[in-house]
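Taken from a larger complex, these chains appear in their original positions, while the remainder are omitted.
Chains here go by letter, A and B, matching the order in which they are written, and residues are numbered from 1 within each.
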Amino acid sequence: MSFHYLEQIRQTNPLIHCITNYVAANFTANGLLAIGASPLMSANVAEVAEIQQFAKGLLLNIGTPNGPENIEAMILAGKAANQVGIPVVLDPVGSGATSYRRQVVEKLLSEVKFALIRGNAGEIAPLAQIQWRSKGVDAGAGEADLAEVAKQVAQQYHCIVAISGETDFVSDGQRVAKAQNGTPLFPKITGSGCLLGAVCAAFLSVAPASAYFDTVVEATMVYAVAGELAARTLNSTQTGTFAVKFLDQLAEINMTSAEQQGRVIYA
Amino acid sequence: MSFHYLEQIRQTNPLIHCITNYVAANFTANGLLAIGASPLMSANVAEVAEIQQFAKGLLLNIGTPNGPENIEAMILAGKAANQVGIPVVLDPVGSGATSYRRQVVEKLLSEVKFALIRGNAGEIAPLAQIQWRSKGVDAGAGEADLAEVAKQVAQQYHCIVAISGETDFVSDGQRVAKAQNGTPLFPKITGSGCLLGAVCAAFLSVAPASAYFDTVVEATMVYAVAGELAARTLNSTQTGTFAVKFLDQLAEINMTSAEQQGRVIYA
């Protein structure tokens, strides 16, 4: 691991267009600013295609799907992003929870080419028709081998897949990286997964397509280490303080501390 | 008071579906996570009925009513929740302010059976045709006997009613509890009322219908004591810090501290 894409983001401040949910929108924008990127939020069909002309990366997050027009905006933006060749990230929030969300995800996957699909186990497992007891937008629990799940979904959709959790699994369909940093405080704040999807879009936006696997591993590590550092002096109930200190750490973290603390195993 | 529903939430992490406003959505989700519940936000007519199949409680908050489809989603969700028997909370934000919101509240009250209506005096008084000088979404001022107002509205709609303010009033139409904890910092942060509505939904979701009055009193107390504890070391202008420390306290508070600090009088 070399962690040089982080420095690239800091130097070039890539503009990341997010079509995301209103719950995590503020946290996502502040997190992108902290990491060094420049967020733009819009779900308006009248402008989302034009935005891809100057955006460097696109996030499609279905956390609060506000009706047909919202999904139409995602498809318009995704197709335009594909045309200009910028990376697109899918965050299938809660797709294990309702049949509507499953349909939305299928639709998006059939219309848009993604560089990365990022979600928790309950959101990713169903993409490979694997059983998982998901719980709303939370991860839930299951028995499947998540390294295998990540690999399988990556093969099926020809993209990188990242499964977030206590251990993060990243696969390009052949390789699998397990990242073991993090903190139990992550699932105690809303939008920690959503922001990771946006941060991955920022990392992908400064990497060549041939390095997408490496850069997602780097993004996952940097993010988890920042969480670990933010949690260091906190007890397990300081959830409000953690969200604040985590933004500080995303702005503070550098290659050296990420490399020192990062624990990645390649399977 | 025994405060055992708090422990129930922590042990079972009930999923609470919120159709709420975009101003308070993030704070509400973080507050529900802090108290031990699992939030799911969606106002999409295509999935809100299905969500009631696995949700344990439902919050309908009209803080930013985004047009007819938003209200339709509330009614669909509310009816489905009624059918499966999970508790539904109404937060009639700003209903004293505009005739549109009054109509929305009337519509919701006629279509959905609520376990609890929670609001400030300016939002609850009009439900019993009582005069109150409300001010937008803030409480305003009036002369009515709020214990009597709570009782009257509870009788009229056959549910629990909670009026939030310096003193909180909870009634089931017969009994009235006055809870006297809290802090002047509460009205200085946005969404403190909205989050209380969501927290009440979490408490109701782990209680039998016969204990709805007690559990709303407990929720109100726990919430107000957490605010008191968060404000202890702060001065009256630290509004930003208060919002953060309050989330910490919601995650930290336990039965013992709530019982020690709680001041409830039954009228």
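By definition in this document, contacts are C-beta pairs under 8 Å (C-beta built on N, C-alpha and C of every residue); 3 or more make two chains touch, one makes a residue touch a chain.
Keep in mind that what you see is a predicted model, and the values were worked out from it rather than measured.
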Since all chains share one sequence and 2 are shown, how many copies form the whole assembly? 3
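Here is the rule we use: only the chains that are shown with their structure count from here on.
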Between subunit A and subunit B, what's the gap in Å when you average each chain's C-alpha atoms? 32
Provide the residue numbers of subunit B that touch subunit A in the complex, in ascending order. 13, 15, 17, 22, 25-26, 29-30, 33-34, 38-47, 50-51, 54-55, 69, 243-248, 251-252
Given the complex, residues on subunit A that touch subunit B span 21-24, 26-27, 63-67, 94, 97-101, 135-138, 187-191, 236-241, 243-244
